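Heads up, this is only part of the complex; the chains shown haven't been moved.
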Amino acid sequence: ANLVLYTSQPNEDAQATVDGFMAVNPDIKVDWVRDGTPKIMAKLMAEIEAGNPVADVLLIADTVTLERMKQAGQLLAYKSPEAANHDAALYDADGYYYSTKLITTGIVYNTAAGMKPESWLDLTKPEAKGLVTMPSPLTSGAALIHAQTLAGVEGLGWDLYKNLAANGAIAAGGNGAVLKSVASGEKAYGMVVDYMPIREKAKGAPVEFVFPKEGVSAVTEPVGILASTKNAEAAQKFVDYVLSEKGQNGFVKLGYIPARNGMALPDGFPARDSIKVLPIDAAEALKNTDDDLKTFSGIYGSN
Amino acid sequence: MAKLILNHVGKDFGGSRPAVSSLSIDVRAGGFLALLGPSGCGKTTVLRMIAGFEQPSDGSILLGDRLLADAASMVPPERRNMAMVFQSYALWPHMSVAENVGYPLKVRGISGERWRKAVADALEAVRLHEHAERQPADLSGGQRQRVALARCLVTSPDVVLLDEPLANLDRHLKQEMEETFRDFHNRSGATMIYVTHDQSEAMALATEVAVMSEGRLVQLAPPEEIYARPEGRMAGALIGQGAILQLPLPEGTPRLLDWAALRPLFQGHAAGACADILVRPQHVVVDPEGIACRVVSALYEGERYALRLALPDGQILRAFSAARVSPGEKLAVAILSAWRLA
Amino acid sequence: MTRSASGSSQPRWLLPFVILAVALLSVLPLSRLAVAGFVALWRGDLGGLLADPALWSSLRYTLETALFGTAISVLLGAAFAFLLTLTDLRGRSVLGFLFVLPMMIPPQVTALAWVQMSGPSSPLLKALHIAPPLGSPQPLYSVGGIALLFGVQHAPLVYLALRAGLMALPRDGIEAARLSGASSLQVFRHIVLPLSMPGLIAGAAIAFVSCVGNFGIPAILGIPASIYTLPTLIFSKFSAFSSRTFGEVALLSTAIALISVVGLAVQERVLRGRDYRVIGLAGAVATFRLGGLGLLVAPLLWLLLFFVLVAPFMALLAGALVPAYGVPLTFSTLSFHAFEEVLFRQSATRTAFANSLFLSAATAFGLLLLTLLVGYQLASRRGVLARVLTALVEIPYALPGIVLAVAFILVFAGPLPVLNVTLYGTIWIILIAYFSSFFAVSLKPVVSAFRQLDPALEEAARLSGAGFYRRLADIVVPLVAPAAGASVILVFLIACNELTVSALLWTAGTQTLGVVIYNLDDSGGSDLASALSVLVVVMVVAMMLALEFFGKRLPKGVLPWRS
């Protein structure tokens, strides 16, 4: 059977990744399915519940999700030789999952906006009153990580979110919606994942992306192998590939910050060391997920 | 109340011939016109034009000085103050019998006790007071027809249009309903136009009878006149029973013929162009001296037998007989009276 | 005489067949979901959810938006249906043709288009110099906004369901009322409206259920204002997946199912004890003359169409012609790159077109076959069984697509017991899920048409010696043709755009148009997504025009825009 990949990467990116892998491993054929993280997880979980998971490899949003699967015993441990070239903070010590790239969440603003924000706190200023939008953690995995990350930062914390809410910020659907809202000028500022505004700006959209000075949160689109796989060997090859220099280069070409050490950054990004990535502990985050969601909805009110 | 005038009214549905053409009738205020004619001759179409459901393609319809409709303009039905019994009853399936009957009142803003009373009276008049709360779908055919009747008579319309309103009723009910119509007509003074196939109904009720054929008016006259002196084959055949014989008739014979005038015709003595002669069955009596006929059929009608007799030349004559007669028998008859149709 | 036939007029297999169909398409997935719910309940996982105020507030929002939305749909759809079917308004065919199109535009697109139309960057408002300043609150982010969009989106459902009923109005009944002195308005209120009640209620019921289950609109208009309806709440449950999720989802789905069952009960209640069988010869459609009023009404309808169809479509088109979101559309920025890309470069596009066309056509016609049998059976049978069956058919449509899809995965992920083939991962599972999901849409208009039939017409056929199939084909189906046409078109249009069911069920090679559009959009290719949406609309319009061309050969009233 073919190797089956479930991923939440955008279409073209998924296709490029798979093409790259198959170029290196011509004897392995890959079928892939892509969808937003919630949907792909719903699909996968339903399959698992029904006792017949189809996927072999996952390449999806964030470590928190994979940490949960690890704890539920749904993942296969594999120590990849490529891990040596990765920062230890970016993969699971037991080899259940490996981050493949960094997707940071920073600030996007419409070029027509009055202020050029440099800090998360700028969004709470009166100039931004009623003009801020952000993805809702209830919809976007990245947004949840983002909130959990910022909540743990001295001087930001949940207070930031409270102040934002007081300043009229709203938590809208996903990152795509935030970008549209800002690009169309409906809102002036937004929290959003990096690659979207950078790509759109390249196409001419009136947006600008900022890495705030306090640092950015990041989701790392980890890769993991399902415990139920019948293609363990091919799956391991896939993991090796995405962590390899070649695989990582592919991500760079697509406009992502690579996870592997010593790689160049894509166009439109500042130098790697000028980007301060705020740390997050996946296991800890997982434990707090429910509470954090409650806290968030307490502020922005899903109720 | 005012005169209802149909002035050269025509209606063409685009078929091979117009459904109604150049029809002119005046119905005096408070008149009772019976509209007779064979199936498909345009009677319903005339009523529908008077009611305002069809626009005449030609001519005009007036109520007094008020132009109701011509080919260009038309007063909508709801502003004509007319009432109609539809051939298909047109009951509203979602309303109970009482609601159906009371609807015209409701539209006129009558409610409460007055409404209840009027509806109860109307239902009483058609013997349906027991079924007031039923739905039309649960009624028998005749009961539906009576609901339609009650609905038609519950208000005080200027013109009442009745399209075969008694077709599905038994004789008794029919007579009662005829009584109701007569009462209503006397009481309200409404102009009534009554389509029927049953000339005895028409004769009994109407002050005037119009006979139509293929969309045209054939004759318009009071009932007795039209029975006694029908004009043309169509009216002769339609009104009352009778046989139409073709007999050679000398020029100048009067239209009403007695036995003395008729007898020679059967003896082959007379010459002349063939004319249509209407012979009513009640004028054919047994007479040993008469014409020798053969009984073709004898149908029991209850009161009497209806005979079809073959004349020596094969033409058919109709007659009555109180006694039983068998087909094939010979019978000699005299014709007391006959009428030349044209 | 028109009375219900109490004779056993159906073949013996019909009732078991109907029950089997409902069991397969509805009971099977629902009960699998229910099992998950019970397990969770058993483990005591759900106490927290019941105590969660989010559940209750979303229940309230769902009801509010659905009720107001339904009201707006009914107003819009009924106004169009009445005006276009019963009056001599000019341009009725064109208006009718255009009015069913908004269903083609995905709800998210309509929602976004409206947000922009009424927001600070609205080209329209800017041109009129009444654009609100940057940052002013968006009025559409509210219960009212959601309801409004619900109303616009689902009005064609009401239109189509109602129209079929209007085609069967008895002409002489209307004439009798007019002669009774009733003004046009009174005739309308007292005769037309009550007689078209089955259609109207059927339309309102589908609209209501659609509102309850809609995800796209509250996702865009509700979440920014923290208004969660049950579908968006369910979706958010999936986003933070945990061991409890299935239980919670099952519970929330139960809430949706309950709401739709209550809606159905209300419908039954309203129709109870009323007889809508038309006695005698019906079918000649009555025409009200509008006269001068027509000059007033027609522009109003066109204006409405502008807002529900033209404006969102323009937004789509503009989105397809600019290189990136937010770039103003001018001659210099205009590019056909997106069209080229989706038409000639993306191989998925062609597959998706083929898949969606196959799925929509197969669903529309396959369901029609099924609903004719089921509808016939349900209309001739009153009582508990009929009500239960109707409710069961209704529920899958009310559930958000994602829930239904999960239910189908739960049922079909493994190989089938005896045959030992796996449907999961093939296009057939999507087809079955579509059957399940759109069963109610297809059934509603057909059942209400059956309810209006004069039973004597079928009786006459029976006495002519026509057995069940024979009279079904010769008499019954042609008589309900307008409803059948509405049903096919409704299902086809909705299935063409379907997203959430197929989103979870597709695999390589079985992606649908909805999935491709969503994925393009989700991965930042909003220009490509818009271009594809435009192409879909164009394709459907072309197909409708083709139908129009052959319309003369179809039975009267099948095409809902032809009069």
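The letters A, B and C name the chains in turn, as written, and every chain counts its residues from 1.
One rule holds in what follows: contacts are C-beta pairs under 8 Å (C-beta built on N, C-alpha and C of every residue); 3 or more make two chains touch, one makes a residue touch a chain.
Source: prediction; values computed, not measured.
The assembly described by this file has a subunit formula of A x1, B x2, C x1.
Just so we're on the same page, only the chains that are shown with their structure count from here on.
Centre to centre, using the average C-alpha position, chain A and chain C are separated by 35 Å. Centroids built from CA atoms put chain B at 89 Å from chain A.
In this assembly, the C-alpha centroid of chain B lies 54 Å from the C-alpha centroid of chain C.
In chain A, no residue touches at least two other chains.
Against chain B, in their complex, chain C makes its touches with residues 1-3, 170, 172-173, 175-184, 186-187, 190-191, 194-195, 197, 274-281, 289. Of all the residues in chain C, the ones that touch chain A in their complex are 36, 52-54, 57-58, 112, 115-116, 119-121, 134-138, 141, 219-220, 223-226, 228, 233, 235-236, 238-243, 245-246, 323-327, 333, 348, 402, 405-406, 409-414, 422, 424-425, 503-504, 506-508, 519-526.
Contacts from chain B toward chain C in the complex involve residues 51-53, 76-84, 86, 88-95, 103-104, 106-108, 135-138, 140-141, 144, 151, 155.
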